[in-house]
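Data first, discussion second: the structure below is written as structure tokens.
For this depiction, one protein chain was excluded, whereas all remaining protein chains were kept in their positions.
Moving on to subunit A:
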């Protein structure tokens, strides 16, 4: 019956990400291409950082526990920095691509705005990162056993799924904030992204004290989400209109369609 755990964890970890992909990315082929390219860049960063970590581990003494723990911390920090570096690299690539897209389009305007690119990049980084974290855990959750015979927590699968979910969403919001910071040359935004990324990754060293890693991660996600929303052109008024327009659609009091802006 641990098919139940398999499907449950898969839906927890990838449910919102799948919904985002299906409704916002899948319809537009250009967004799909950007998404896949972003995933590829993340994979490159993972390859390089794991190469460095692998060499460090092989060159060191396997029995020295403190050294191995130190190497792990170093590996995590190096990987986070490399991921953000590749995000920057991808931003630069997309900036150059914008000129090409403008030249190719009929209206003289790029079909994809830099904000949309930021969002798709973040989602791409997030989903591939989540896949890599979660896939082998999902595969092992199919068997009859659960974690715990050596003393680990039996909630390992569920907490891993929730952690993956929060990392996917965080990556999406980080993408938006990061690109915004690079666009406006506001380097504090970029540094905040890197710092929060390091913080969330560092908090996972507190596992299996899951309260110490999951709850702060979700708080940070809410903060980043709010920030990304405001950076993307949202406002409290829009939010109110959205909620009320849904709510009182029948009365036609607040129409859901805007009158003047053209629909994209």
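The rule is simple: a contact is a pair of C-beta atoms (placed from the backbone, for glycine too) under 8 Å apart; a residue touches a chain by one contact, two chains touch by 3 or more; residues count from 1.
Going forward, contacts and distances are computed from a predicted model.
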TODO: If you had to name the missing chain as UniProt does, which of "S1 motif domain-containing protein", "Nicastrin", "Mitochondrial inner membrane protease ATP23" or "DNA primase" would it be?
DONE: "Nicastrin"
Task: Hidden-chain contact residue, picked from the options A:97, A:114 or A:198 - done: A:114
Task: Among A:30, A:158 or A:198, the residue in touch with the chain that has been omitted - done: A:158
Open item on the list: In the complete complex, the non-displayed chain touches which residues of subunit A?
Closed with: 1-2, 4-5, 7-12, 15-16, 18-20, 22-24, 109-111, 113-116, 136-137, 140, 143-150, 152, 154, 156-158, 161, 165, 232-235, 238-239, 241-242, 245-246, 256-258, 261, 263-264
